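Please read the structure below before turning to the comments.
All protein chains but one are shown at their positions in the complex.
As written, the chain order gives the labels A, B and C, with residue 1 at the start of each chain.
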Amino acid sequence: MMKNAKWKQYVTYLVLICCTVVFTVLGSMKQLPFSTLLQLESATIAMILAASLCLVVGFLGELSLGHAGFMCVGAFIGGKLSVILTDSGAYGGNELLIMLVCLVVGGIAAAICGVIIGLPALRLRGDYLAIVTLAFGEIVRSLFRNAPAEMFGGTLAMSTPRYDRNSLFIIGFILVLITVVIIQNFIRSKHGRAVTSIRDSEIAARATGINVTKYKLMVFTLSAFFAGIAGVLFSYSQFSVDSKKFDYNYSIQILVMVVLGGMGNIGGSLIAATAVVVLDTFLQKQLTGNLAVLKDMLYALVLIGLIVYRNAPALAGFREKVSIKNLMRNLSKHNPAKIHDDEAKWDRVPTKIHIDEVLSVDVQSKSPYTPDKQWKEEE
Amino acid sequence: MMAQTVLKIENLGISFGGLKAVQDLNLEIKEKQLYGLVGPNGAGKTTVFNMITGVYKPTTGSFYLNGENLTGKSQETINHKGIARTFQNIRLFNNMTVIRNVMVGLHNQPEYKCGLFTSLFRLPRHFKVEKEMRQRAKEILDVVGLLEERNNLACNLPYGKQRKLEIARALATNPKLLCLDEPAAGMNPQETQELMDIIRTIREQFNVTILLIEHDMKFVSGLCDELTVLNFGTVLAQGETKAALQDPEVIRAYIGG
Amino acid sequence: MKKFLAFLMAAMMVVGVFAGCAPADGGGDGEFVIGMSGPLTGAAAVYGVAVQNAAQMAVDEINAAGGLNGYKFKLVATDDQHDPTKVATNYATLLEKGVHVSLGTVTTKPGLEFKNLSKQDNLFFLTPSASGDDIPEFENGYQMCFADGDQGKVAAEYINTLGLKKIGVFFKSDDPYSDGIYKNFTANLSKDITVVETQFTDANATDFSAQISQLKDCSFIFMPIYYQPAAIFMKQAKDSMAANAIYYGCDGFDGLAGEMDLSTITQEVSMLSHFDANSTEGKAAEFIKKYTEKYDTKTLNQFGASAYDCVYALYNAMSDLIKEGKEITPDISASDLCDLLKAKFSGGFSFAEGATGSNITWYETGKVNKIATKYTLKEAN
Partner (left out) sequence: MKFLETLLNGLSAGSTYAMIALGYTMVYGIAKMLNFAHGDVIMVGGYTLFIASTMMGVSPLLALLFAIVFCALIGVTIEKLAYKPLRGASPLAVLITAIGMSKLLQSLAQIVFGSATQPVDLLDLGSVSIGSLNVSMYTVITLLCSAVIMISLSLFVKYTRTGRAMIAVSEDKSAAQLMGINVNFIITITFAIGSALAAFAGFFMVLKTFNVEPSMGAMPGIKAFTAAVIGGIGSIPGAMLGGILMGVVEAFAQTSPVMAPYTDAIEFSILIVILLVRPSGILGKKRREKV
């Protein structure tokens, strides 16, 4: 197991590169139908969104319900800029170059909003922060909706130049790769370690000298930046951008991806994002009429079921029993001999037990985050 | 030669609402001293810790580290200046491995400085710093005897080892003053003995002054040079360990009557 | 281990994507395929379902009468839930089904996507109800309904003739339909008329007491909104508003009579529209009779009537083309058919008798030229 540690952290990249190559080849051979191209575009956008939200929810441990707001900023600013640049024929009309500029500008615009929302966020925690981010998302939407129609389309959608659908998904995959590499690098650096420590215990992190303010702001900014990039990519995948798209329901949908992926697991978020997009399109075709709502119900049930299953203190024993590790152990021939009571490790039993720990109704359970395991020492 | 004063507390006091949790606390800790803060439950010991580490802002008085006034500074600043602590109810980074817990402690050391940009793009310095940090973390873990456990998750450690890990993490911040809040709580006698040895080693090896809160009198009397005994937020006795513990006031507070 | 499973899942997902893309089945089944995208579910479902039902009804009638030159028609309806981002997928589905000609989208915002998508493939669309001014921007797009701007202009011109000093306006500022009409309305309104402007948004669509207290002194209120909020407004304003005030709306008012009992209020309600759900004569009455026999009255509205006309207009245009000697069979490509239809619709084609008007013609801009009628839904008491 330990031997694989080195290459294991690159599995996500490998899979992404494989996907990019396979789909590029298929695309250039005109083997991908229209609907698949669309799904690939949506999937790449969703992946960037999920990976960036995962940074806030899974690693910083704060709940953001305004992620769609950052995306909205990116989509409108980046989209508008691309209209202006395309019309003025800047950069010799080089579409790719214009897109690159728009991506960066849209990302930065969103990042600035990330700083703005990060500032109050520093003073607030948990539920309060969740409601503030939700409010922020709605405010942003309202501002873009009420901006002059000539600028951002007003109540009607703002028209954007749609990028060639035969190649946008390749750009999308490259952007996902860049996003994931940068986010993973961040998490696996000393800075990422500091952020995870804030998640696990803010008080201890402060006492250990971690500048909590700085890191919270940093994470919000970084996450908003990538959400902005996803927004620009989104505006390039549409002929028009409508502020209605970015309501809190959409933020929740991104959150569902992060939760499904196992909070604090970037690879998982990517898979969950793809799964949600593919399932969404599939169900949109399959479920018609009144049944269409079943899709929403399914998401809701999966969300509740998964969270309750993963976090319910009462289910801890059951979770242990059916964990993959345990199943594997049961499958393998070498069943470890049953541990007798007198051999049990008594040093694991705390000798001083606080009376309120025993009686408390809130017995501390394991946190919902995926514990770090990817970075076992390489030796 | 007189040893230098590391921590000096002057008239420190705090009140929550009307309750005066701590008042008029004066004490002085000399370099490389092992200083004990004892007292019955609710005496205000942890509150003192919380004040000198910046969790609470004192209502009156001030405290100085090596002559520098740190009163009212933020927790981070105080840690950077050189006061590190552990917690009574353990607060580890549970979902992180043991070694990474310690590496968080090393985060602010100037020799491991590494900019955000360097980390995001994994420039060579990132790898160098990571390697050095890991090496240093291993050394610290070796001192507290947790080297073998370094790749386990912190939450999977037994209770006693979790306490040791907290000490290791605090040590990693390279403190001048190490504050240990009930380090032996929840340990069996054998572990307590081990811990006493570790604390002595730490003092020698890391050149650190140690302030500790403890209930276990055997532990305190076996380890500390000087004591302050608190009761209901006020000082009952202060001075050499033996003398302080034999003070009639102290005995009354502990045994009652 | 987990990583391996993740890899496996990713691989499965990739396979899943491919499994999802069955080869296009083409339109070679000897049928003309009419495609549409509309809100068949969700909050705006009543419009999408109306269009689907009415179009299906028209297709069935045409097929029962022998189809076009012996070839039958087929309607393919896809659901966009009034979400523009779902249109592209629907459009892909239509292409897979071998669409020949289309009804576009039912609502405006998705229509903005559709017009661009269909422009790339040169697919003709005649939308029954996507009323945005920009919908027929390209050569391949035509509208059966009045464009929002035109409605606002006509309404303003009508009000200019009434000699009023002061009118109230109540519109929904986050809705392109309402906002579009309102903007053109104010631009064309006589400057002598004082306007009391009130508005609401989706997030504030339940309590209109603030707006009502603003509008109380007005005896004429222009309401370019859909019927659901209009009904709420009228019920809430029942007592505050002058008893003989006039509520004047656009085609969004259609459906109001089904939403509320208009006899419970004293004010006059009238609208400017191309269709009246209470018609008792002409093609409109015929449509209403047939529709209510086949479907429920809840979805009977101008959207359906317009869609019904769309299908017949397309049918008539195609029969005319065949009569002119053009060869039109289901083997024709959508693009070729589009070129023929574009020439036809911009070349003075007239749709003689429909549920939403008679002698309907189209401008080269794609906008419709027909008569808007003021219908009084209820007289003042």
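Here is the rule we go by: a residue touches a chain if its C-beta (ideal position, glycine included) is under 8 Å from a C-beta of that chain, and two chains touch if they have at least 3 such contacts.
What you see is a predicted model; the values in this text were computed from it and never measured.
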Out of A:Val15, A:Leu38 or A:Val57, the sole contact with the unshown chain comes from A:Val57
Per the whole complex, from C:Ser240, C:Asn278, C:Thr292 or C:Thr376 the residue touching the absent chain is C:Ser240
It is residues of subunit A that touch the chain not shown, namely 57, 61, 63, 120, 123-124, 126-128, 130-132, 134-136, 138-139, 142-143, 145-146, 203, 248, 252, 255, 259, 263, 290, 293-294, 296-297, 299-301, 303-304, 307-308, 310-315, 356, 359-365, 367-368
Omitted-chain footprint on subunit C covers residues 41-43, 45-46, 173-174, 197-204, 206-207, 209-211, 213-214, 228, 231-232, 235-236, 239-240, 259-260, 264, 298
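Methods note: only the chains that are shown with their structure count from here on.
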A correct list of chains touching both subunit A and subunit B reads none
Per mean C-alpha coordinates, the chain lying farthest from subunit C is B
Closest to the centroid of all CA atoms, by its own CA mean, is chain A
Distance in whole angstrom between the CA centres of subunit A and subunit C is 38
Dist(centroid_CA(subunit B), centroid_CA(subunit C)) in Å evaluates to 72
As the complex stands, subunit A meets subunit B at residues 182, 185-186, 189-194, 196-197, 199-201, 203-212, 218, 264, 345, 347-352, 354, 366-367, 369-373, 375-377
Given the complex, residues on subunit A that touch subunit C span 8, 11, 15, 19, 22, 32-36, 38-40, 42, 138, 145-146, 154-157, 159, 162, 238-240, 242, 244-245, 267-268, 271, 274-275, 278, 281-282, 284-285, 288-290, 292-293, 324-325, 328
Residue set of subunit C touching subunit A in the complex reads 1-3, 5-7, 9-10, 13-14, 16-18, 20-21, 23-24, 40-42, 79, 81, 83-86, 88-89, 91-93, 95-96, 108-109, 112-113, 115-117, 132, 134, 173-176, 178-180, 203
